[in-house]
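My questions all concern the structure below.
Of the protein chains in this complex, one is absent; all others appear in place.
Chain nomenclature is as follows: A and B, assigned in order of appearance, with residue numbering initiated at 1 for each chain independently.
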Amino acid sequence: MSVTDIAFEAQAAEAVPEQAIEGRSQLQLTWRRLRHDRMAIASVVVILVMAVLALLAPLFASLTGHGVDQPFTNTGLTADGIPVPPGTNGFILGSDYIGRDLLIRILYGARLSLFVGITTTLIATVAGVTIGLVAGYFGGWVDSVLARFIDAVLAFPVVVLALALAAVFGASLPIVLGVISFFSWAGISRIVRGQTLSLKEKEYIEAARSLGAAPLRIMFVDILPNLIGPVLVLATLYIPNAIVFEATLSFLGIGIPAPTADWGSILSEAQNYYQVSWWYVVFPAAALLVTTLAFNLLGDGIRDALDPRTERLFAAGRKSRRRRRREGPAIALAAPAGGSEA
Amino acid sequence: MALARFLVRRVLTGILVLWLVATGTFFLFFARPVLVVARGLAGRAASPQVIQQVIRDLGLDQPLMVQYGHFLNRLFLHLDFGYSYYNGESVKTIIAQDIPITASVVVGGVVLWLIVGLSVGIISATRPRSLFDRVSTVGVLAGLSAPTFVIGELLIIAIFVPLNQHGFSWIQTGYYPLSQGVIPWMGHMILPWVTLATVQAAVYTRLSRGSLIDTLGEDYIRTARAKGLSERRVVFRHGVRAALTPVVSQLGVDIGGLLGGVVVVEQVFGLSGLGQDSVQAIATGNLPVIIGFVIVAAAFVVVANIVVDMCYALLDPRVRLT
Partner (left out) sequence: MSGPLSAVPADGGGSGELLRVENLVKYFPVRSTGMVRRTIGQVQAVDGVSLTIGRGQTLGLVGETGCGKSTLARCIAGLIPVTSGTVTFEGHDITNLPRRAMRPFRREIQMIFQDPYGSLNPRRRVGAIIGDPFAIHKTATGNERKRAVQELMERVGLNPEHYNRFPAEFSGGQRQRIGVARALALRPKLIICDEPVSALDVSIQAQVLNLLADLQDDFGLSYLFIAHDLEVVRHVSDSVIVMYLGRIAEAGPKDPVYDTPRHPYTAALLSASPAADPESAASRQRIILTGDVPSPINPPSGCRFHPRCPKAQELCSQSVPELEPKSGGEPTHLTACHYPVQAGEILASTGRREPV
């Protein structure tokens, strides 16, 4: 991040007027802290760039004149029928095994990856939060049944079942979305259920019941706002999971069927060419890694920003502990959160 | 005795789980039109006569519940998974051939990932904010973000290809039976192990680091320090033992994911174990093999979970075996 960026940030921080009347919500406070986390901001930038590139994929395709599924057997392959290296014949990142433009395929792959990642995470979050709330709030046999179900899904060999489903129904986008969503909600449910179990004992829940609030209202108006933090973190961390999951399914040949451009299937095709065409593996792998890493870093950043005590205290680590020992009880929480922390 | 009662109960629930999986699998595959099922069992290229033969031999024309009874009977009483239509081999034989390969991957991978994950986590926790801690934190996130097959392919490009080009041929892909030599076996398995370990160790590094840092902040650790124990003793005798509990419970959660990792690793490194064969069975629509593998996978998860729970109880005296 450049000096001007930092200066701009400082200015922005000053520009916020002192709010005397309006209280600051948890999200506002979180955002203020997140803004000073350079790693998280960099991740947001990476994700946005990736999203813009993905949206503009057709533009790149028309600029280069290379359609996404269009093989160029003359310009895109060497005389021996091997992919051409980056920068050859207008193939910026080289070509693939039948002479398609690798860059265009990676960009279209980004569309698919981001779409699958975000869609399945949305489905899984809505389902996971609802099921977790219901299990935790109602308790009793409802909870017993749902909790067992959650545990069963969590313990299930995911890929094995995905294989079985693909065998029965054949691979397709809806099946992929379904499988990934189905295996993602349970983790969210487990966290939400646990939190709900403790939250429902709070007096303000009793207060809502004494006002005559219906269970649905209590779950979504009174309990849910208290869960937004952890759910937000989980959801951010589930997006890269889903992207990896989707790519893995494609890699195994049970994902979205060819010729759809997809990072997993590009890497699967590249398997036979790693001796001769390094770019065929390295560029799609890099796209996949950069995207998932950015989401993971952002998730970590949000987690830190939501609860400035946990990680930051760890990060404050030795130095501040030593200081505390020497100076007596210093205010550990005020230890400046090292901006360079990953 | 508590342990025996616990074991009996867990084995019984395990059998229940297996029955549920078998039932689910059965209905998933067989509760469909007879012809579809028969084609799945006989292969896509089967002639109408063969299909009729299969329908008659396997009793696919009988009511579903009768078939279900036969299915359970064959499965649990005779351990008979049927025959691969592909080459007529018994699925039991295929599984028996595949198990040493898959076991090699799993055991070595788990050992490596625990060693790496725990030691990096412990070192990071005892030196928070050090260079080592920072580097490992970034490495952990990279490991968490990377799909197994990407790591595998990158390892092949970065290690296997250059080494072999320079005539150093110990590291290989494919499988080499353990019985024919430990050193070449390790040479063939080392990349799959590193791949599995890289992906999974990340989780354990992060977990053991966080948990150990929490534990080291506890009052009883301060007491241990105050009474003059050496730092090494404090960390290992008092800290690590308590910090291991979440690690072990995570192990239970990860067993399902481990199978997925194994499938991918076998695919990347050309190991024809259970994982690769099941992917192939899917590609060819080889139903008997798929069903057999699903049930073996479920059995593995059940057994591994029992083992993990027992470790858990041994590690944490507060956990009662109920």
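By definition in this document, contacts are C-beta pairs under 8 Å (C-beta built on N, C-alpha and C of every residue); 3 or more make two chains touch, one makes a residue touch a chain.
This one's a predicted model, so the numbers in the text were calculated from it and none came from an experiment.
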Inset, instruction - Among A:176, A:208 or A:243, choose the residue that contacts the chain missing from this document, as touch is defined above. - result: A:208
Legend entry - Residue numbers in chain A that touch the chain omitted from display: 21-26, 202-204, 206-214, 217, 221-222, 225-226, 228
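FYI, only the chains that are shown with their structure count from here on.
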Legend entry - Residue ranges of chain B in contact with chain A within the complex: 17, 25, 28-29, 127-129, 134, 137-138, 141-142, 144-150, 153-154, 156-157, 161, 210, 213, 252-253, 255-257, 259-260, 263-264, 267-268, 278-279, 281-283, 285, 287, 290, 293-294, 297-298, 300-301, 305
Inset, instruction - Note which residues of chain A are touching chain B in the complex, please. - result: 152, 154-161, 163-164, 166-168, 240, 244, 247-248, 251-254, 264, 267-268, 270-271, 274-275, 278, 281-282, 285, 288-289, 292-293, 295-297, 300, 314-319, 342
